[in-house]
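Dropping the structure in here first, questions after.
For this view, one protein chain was removed and the others were kept in their places.
Chain IDs A, B and C follow the sequence of writing; residue 1 opens each chain.
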Amino acid sequence: MSDLDLRQEFLAGTAPGEDIAVQLSGDGQFRTADMSLSIGPAHPATHGVFRIVLDLDGERGREARPVIGYMHRGFEKLAEHRDFRQIFALVNRHDWLSGFSNELGTALAVEKLMEFEVPDRAQWIRMLLAEWNRVLNHLMFIGSYALELGAITPMFYAFREREDIQHLLESATGGRLHFTYNQVGGLKIDLPKGFLAESTQVSSLVRSRLPDYFDLVLGNEIFHGRTKGVGPLPMEVALSLGVSGPTLQAPGLPEDPRVTEPYLKYGEIDVEVPVGENGDAFDRFYCLLHRIRVSLDIIDQIHDHIPPGPVNSKLPKMVKAPEGATYVRIENPLGQLGYWLESDGGRTPWRLKMRTPSFSNVQAIPYLMRGQLIPDAGSILGSVFFVVGDIDR
Amino acid sequence: MMLLVTSGVAPYLAQAESILDVGDTFIVPLLLKLAFVLGIFFVGPLVAGYLEHKAMGRMQHRRGPVEAGPFGTLQLVADGIKFIQKEDLIPSAADKWVFAMAPGVALVPAMLALLVIPFGPGVFALDLELGLFYVLAASSVSVLGVLMGGWSSANKFSLFGGLRAGGQLIAYELPLILAAIAVAVQAGTLSLVGIVEAQAEFMLFGTGINLWYVIPQLLGFGIFFVAALAELSRPPFDMPIGDSELVFGYMTEYSGIKYAMYMLTEYAGMVTMSALMVVLYLGGWQLLPGVPLPGCEAAGGLFDCGVTGTLLGVGVMLGKILLLVFVMVWLRVAYPRLREDQLQRIAWLVMVPLALLNLALVTIAKVVY
Amino acid sequence: MTGHDLVFVAVGLLTAGGAVFTVTSKNLMHAALFFAVTLGGIAGVFLTLAADFLALVQIVVYVGAVAVLFMFGLMLTRAPIGREALDGQNRGLAMAVAGGLFVVLSTLVIGAFGDLPTAEVTGPRIDDLGIAIFADWVLPFEVLSMLLLAALIGAIVLARRESGESGEELTVTRIEMAQDRDPEALEREQAALTSGSGGTGEEHA
Partner (left out) sequence: MAPSAPPGIGLLKGLGVTIKHLFQRPSTLMYPHERDVLAPRTRGVIALMDENCTVCMLCSRECPDWCIYIESHKETVPPAKEGGRARTRNVLDRFAIDFSLCMYCGICVEVCPFDALWWSPEFEYSEYEMGSLLHEMDKLREWADTVPPPPPLDEGAVLPAEVSDALAKVEKERELAAAKELEAKQAAEAPAETAGDAPKKGKAAEPEIHVKAGEIDQEAFDRLIAEGKSERMARSKAKAAYVKKEKARLLAEAEAAGGDAEAESPAPKAAEVKVDAGEIDQETFDRLIAEGKPERMARAKAKAAYVKKEKARLRAEAESDTGEGTGADEPAEVPSELGASPEAARQALDADGAATDDDAAPEVAAEAATTEAPAARKLGDIHVEGAGEIDQEVFDQLVAEGKSERIARAKAKAAWVKKQKQAKLDEEGGA
C-alpha cells in the first residue's frame, strides 16, 4: 500500500548538491512533494478538540501523529479533592457519552473497597440503565461515523432514537447526559412508576428501527468501498496496543468483561459478543452496530428479572473508604474502563486513576494511519470510536 | 456574453424561432432574453435549493425550513441576505485578486450555459447550431474558478479541494462528452432544440412507437447522470468539498457573498445539467412520448403552441428538471461519499469504456437503420 | 471600421495582453491564469471569424482541459503561493525566439493574404467540417490520432520508468532535507536500511 519511497543515505562525507546513491523501494507509483497537514484541533473530522498531524505525500499520509491534551481538565486530580458523593458528578463527564457507565465503574470501585453489598434490585437497575447508556452511545457513533464518510442521514435517524432513550432515562435520573444516578451503595432513588413499561416500549421501537441502519449504512456498497480493508488492525497489534471494545472485537476476539468477568448480574443473563474477521474499519462498525442489538436483547432480558426491594442501603453520614486500593474494570460502551481507586481512609479518594477506553484506542491511530489516504484517515479516525474528553480527562 | 451576442452568434438570432423574439427591433428581444436567462439563473437555483432543503429534511425525518416565509419558501432568500451582510474575509496570505475573481470565474460560465437551453416550445434565448457543444464548453470552464479559489486561498485544505475538483472534472469531462456525442449522433444535430425535435420523431425500429432517447440510450443516460454528478461535485462525488475531510474544500476560506456565489454556481449547475438531461434524454417539454401537448397538435407538435401549450410545455420541462434535481438530492441523502481514487478508477476503468461502447453501439445502430 | 472589426481588435488585444502577461508574470500561477485568458481570447478570435465550432473546441480542450491540467500540475508541485520571484534566466534567448517567430509569421501572413479584399465572414458549417475531416482528410486525421495515442502511452511509460523499480539504485543529487527531520529518525531509517529490512511496504501491509 505504500508509496514509492525514496530513501537517501545521509553519509557524513556528502554535502548538499553532491551526487549520492539512493535506494528505491515501494510499488513504483508517482512521487510528489511532501506536505504536513494538521487536522484539528478544530476540524469537523475530529469531533472534539483532537489534533492529528499527517505527513502527506500527495493525498497519501506517510505518518500520523496524534496530538492530545487540548481538553485536559484534570479529572483525576479533581477527584482527589471531592468526596465520594461528589466524584460521581465528575466521572460522568470525562466520557460524556457514557455518563452512566462511568458512574457505575466508580460506584463498583468504591463499593468493592468498602466491601459493600448492594441490593439486588439496584444491581439489576444499574445494568438496565448501563445498557441503555450503551445504546445511546453507539447510536451517536453510528451517526458520526456515517457523517465522517459523507452520509448525512444516519445522524438524524440516530438522534431521533437517542431522543426517545434520553426521555426515558430522564424520567428516571433527571439527566440526559450526566445522569448522576448512582451513589455508593446503590441508586439515588427508585425508578418511577411505569418506567419498565416505557423501557419495553422504547426497546421494541429502537429494535424496529435498527434495520434502517443496516440497510442505509452497513449494506451500502459505497460504505463497503470506504471501509472494507481500510485500517486493518491485526489481533496481536490490537492486543499489544491495549485497545478494547468494538476495536478489539473487530479482529475477532470476543473479549468483553460482561462475559469474561461478569460484574453486577451479567452472569445470569445471556450476553452475545459480536466479533469481526479482519479488524478493519468495516468490522469495527459492524461490531458497533451489532452491540446495539445485543444491548437491546440484554435490556429485554433484564425487564423480566428486576426483583422488588430496596435500591440503596443505609450509608454512614460521611462515606469513607477504608485504607487500601482496588481496581475495577467494566465494559464501557467504547471499551474497557478501569478505575484504580486508592484510599487512605479519608473522605476523598487518595488517587483515582482512570484507564479509559478512548485513550487506549487512540494509541492505534499512528499504526493504522501510516500510508493511508486523507479520506481513509477520516474513515479510520471515526472507526476507532473515541470521545476526546475520555482521552484527555 | 456581449461578445457572443454582438458577433458571430448574431446571424442565428434572425433564424431563431423563439417566442422571445417579439417585434422586429433588435434591442427588445435581447433585453427580454437577458431577463429570461437571468430569471432562470437566479430563480432556478432557489427552487432547487428549496427542494433540496425540504426533501432532504423530510427524508431525514425532520421538516426542513419552516419559519422564513410560508412553509419556509423564503429561507434561501433570507440566507442570501445574510450572505450579503456578512464580512467578506480575505486571508492575509491569499492571492487577493485571484481569490476575489475565482467565484466569478466559476459563476459566469454557469450562467452562460443557460443561454441555449430550451425551456418550452419556443422558449429559449438562442437556438445555437452547436448548442450541445456550447453547454459542455461553458460548463467545463467553471472548474477554472474552482481551481483558482483552491489555490489562492493559501490553505492546505483548499488546495486539496481544488486539486480534487480539477482531477474530478478532467476525469468526468470525457464520459460526459462521449455520452452526449452518442445523443448527437442519434439525433443528427448538435442543436438542443433539434434534439428535442428528433426525439419527438424517433420511432422504435420498425414500429410506430415513439420513444425518448432515455430508452435506447439507457446506458448513456446513466453515464451522463453519474458524470454530471461528478462534474457538479454532488454527493456521492463531493470529495472536493468533503466537509468531514477537507473542512469545506476549496470554499473553506470563502465567506459572505463570494461563498454565496459558489453555492449559486453549484445549484445553477444542478439546474443546467438537469435541463440538459431532460433535453437530451427525456424528451424536453413533451408530456409523454408520442403525445403532443394540448394546443400544439398543429405544426408538428413542438412550436406554435399558443399560450396554453407554451405554458404547459414550460411546466412539463420544469417538472422534469425538478424531478432530476430531486433524484440528485435523494442520492445525497442516501449515500456516503466515495474516495477520490475510487472515483478516478470508476471514471477511467468503467465510465470511459462504457461510454465508448455506448457510442459505438449507437453509431452502428444509426448506420444500420 | 465596422462593429465587427472593433470586436475583432478588442479580442485580439485581449489575447495579446494575456500572452504578454503570461511571460512577464512573476508568479507561476498567475502566468498559468493569463495563459488561460490567452487561450480564451483565441477562442474569441475564432468566434469573430465565424468559426463557432473551432471556438468551442478551443474552449473545451484548451481552457477547460489544458489550462486546468496546467494548474493541476502546478498545484501538485511546489508552486509557491504568494509573491515569489520566478526567473528562468533565459530571457534573451526567449525574446530572440519569440521576436524572430513574430517577424517570420507576420511577413508570411501579410505576404500571402495581404492583398486579399476584406469580405463578409461566413464560417464553415459543421456538416462541411465533418465531411472534410472524415472524407478528404481522413488519413492525416488517423495519423494524428495515432501520434497522440503514442504520445499518451509514451508519457505513461516514461512517467513510470522515471521513478524506477523497487530495490533499484539510483544516483541522485543530495538535497538538504534534514531541517524538518530530527536526527534520531534519520539514524533509525539508516539503521533500517543497513539491516536490510526492505522498504516500508512490508511494515504497512
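Note that in this section a residue touches a chain if its C-beta (ideal position, glycine included) is under 8 Å from a C-beta of that chain, and two chains touch if they have at least 3 such contacts.
Remember, it's a predicted structure, so these values are computed and weren't measured experimentally.
> What are the shown chains in contact with the chain that isn't displayed?
Result: the unshown chain touches A, B.
> For the chain that's not shown, point to the residue among A:K112, A:H305 or A:R355 touching it.
Residue touching the absent chain, from the options given: A:H305.
> Quick one: say which of A:T173, A:S203 or A:S358 touches the chain that got left out.
Here the residue in touch with the unshown chain is A:T173.
> Can you say which of A:A42, A:V67, A:A89 or A:M235 touches the chain missing from this structure?
Final answer for the missing-chain contact: A:A89.
> Hey, which chain B residues sit against the chain that's not shown?
Output for chain B: 55, 57-63, 66, 330-331, 333-335.
> By the contact definition given up top, give the residues of chain A that touch the hidden chain.
82, 85-86, 88-90, 93, 120-121, 153, 157, 160, 163, 167, 170-175, 178, 180, 188-196, 212, 214-216, 218-224, 267-270, 276-277, 286, 304-311
Keep in mind that, in the parts below, only the chains that are shown with their structure count from here on.
> Which chain has its C-alpha centroid farthest away from the centroid of chain A?
Following the centroid criterion, the farthest chain would be C.
> Taking the mean of the CA coordinates per chain, how far is chain B from chain C in Å?
28
> For chain B, which residues are shared contacts with two or more other chains?
Expected reply: no residues.
> In chain A, which residues are in touch with two or more of the other chains?
Where chain A is concerned, no single residue meets two or more other chains.
> Spell out the residues on chain B that touch chain A in their complex, using ranges where they run on.
For chain B paired with chain A, touching residues are 56, 59-62, 156-157, 160, 235-236, 238-239, 242-247, 332-342.
> Could you please specify the touching residues of chain B with respect to chain C in the complex?
Touching chain C from chain B are residues 3-4, 6-9, 11, 93, 95, 98, 128-130, 133-134, 136-138, 140-141, 143-144, 147-148, 150-152, 154, 159, 162-163, 166-167, 169-170, 173, 177, 190.
> Per the contact definition, I'd like the list of chain C residues that touch chain B in the complex.
3-4, 7, 11, 27, 29-30, 33, 36, 40, 44, 47-53, 55-57, 59-60, 63-65, 67-69, 71-72, 74-76, 79, 81-82, 123, 125-126
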